[in-house]
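Up next, subunit A:
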Amino acid sequence: MQDISRRKFLGLMGSAAVLAGLGVAGCGGSGSSSDSGSADAGAGDSGSSSLSGTIVCSGATSFQALVEDAANKFMDANPDVSISVTGGGSGQGLSDVKDGKAQIGRSDVFAEAKLEAADVEKLVDNQVAVVGMGPIVNSNVDVDDLSTEQLKGIFTGEITDWSEVGGTAGPIQVINRKPGSGTRATFEAAVLQGATVPDSWKPVAEEDSSGTVVEKVQQTEGSISYLAFSYYDDSKFKALSVDGVAPTAENVESGDFKIWAYEHCYTPADADEVTKAFIDYMLSDEVQGELVEKDGFIPVSGMKVQKDADGNISNK
Partner candidate 1 sequence: MAKTKEEYKDKKMMPKGQLESVGLGLTGACVAVVAIVVVALIFMVAQQGLTTFFADGIGFGSFITGQNWIPSDGRFGALPLIVGSFSVTLLSTLFTLPIALGSAIFVVEIQPGFGRKIFQPLVELLVGIPSVVYGLIGLTVVNAAMRSIFGAAAGTGAGILSGAIVLAVMILPTVTTLSIDALAAVPNAYREGSYALGCTRWQTVWHVVLKSAMPSLMTAVIMGMTRAFGETLAVQMVIGGVEKSMPAGLLDPAATLTTALTSGLSNATTGSVEYHALWSLGLILLAMSLFFILIIHLIGSKGAAKHD
Partner candidate 2 sequence: MTNTRDIILTTEDVTVTYGTHEALHPTNLTFAAGEVTALIGPSGCGKSTFLRCLNLMNREIPHCAVGGHINYHGHDINTPKENLYELRKSIGMVFQQPTPFRKSIRENILFAPKRHGRIRSKEQADELVETSLKQAALWDEVKDKLDRSAYALSGGQQQRLCIARTLAMKPDVILYDEPCSALDPLSTMSVEETIRDIASTGICEAIVTHNMEQATRVSDRTAFFYVGDMVETGPTKQIFSNPKDQKLVDYLTGRFG
């Protein structure tokens, strides 16, 4: 109750600002809000013996389901905690946690790729899972394996026909993801290896989401795209192996399959009790051992290789 009345107060302040026309001036000053996060206010509701509070977790949609599942279990165990898991994309997640609008910001890319170095320093990177991703094609395409070089050719527009990579002749319909997407960033980092895409070439579609990618690949003759393992579905499309390595969790863990990324849960350096507890839970065996694999991700603990923010891979 305390929480809502405080917010109501803020709300009234906001409305008053609108009425006075001050809201206009107010927004001009600063783009970010200075809210300290509602968890503190919520935590004051009851005693400090058991966990209570509110966590807002926004950001990347690619592992939203995983976090939701974990959050539901966590809330079942801690009835006074409420976690609201919202989407918005990696950019939004990082902005929200940076601006204090969320306690956890999900991202499928390193924060270094999107935020200023000064802002990154204020955040803690919690890598909660690894996601492997690989090329997928329409079920009618009679190619089962592509080399990294061939993928590079296809995704830069140099290779345009399936006959050039050993399949039956027919145009290659490239379905890409939006430039800002973490999946695309990961895929391009591993496949293009620094090669630039000429301005003159473009794919037949740039999709916002894995959902539309699945649909388009399934429906479009001769299409190719890429997708996280968690979305793999043999009934809808065909997953390719790369350089002869099959897209499996084991191959990612061993470092043989190169296209993968961390799923990050960024928290502020001074995160509150509840948030820390939830992150600990995310990294516990209960989540890592069960949920992560169930949802199609790879536990970080099993990885034999690691990646840094610049994309350099090293053995653990």
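How were these candidates chosen? In short, all candidates are chains of the complex that A comes from, given by their letters.
Simple rule for what comes next: a contact is a pair of C-beta atoms (placed from the backbone, for glycine too) under 8 Å apart; a residue touches a chain by one contact, two chains touch by 3 or more; residues count from 1.
Given the structure is predicted, the values throughout are model-derived calculations rather than measurements.
Out of 1 or 2, which chain touches subunit A when the complex is considered as a whole?
That would be candidate 1, which touches subunit A.
Can you list the subunit A residues touching candidate 1 in their complex?
18-19, 21, 23-24, 27-28, 31-32, 87-92, 94-95, 98-99, 114-115, 170-171, 173, 175-176, 178-181, 185, 199-200, 202-208, 212, 215-216, 219-223
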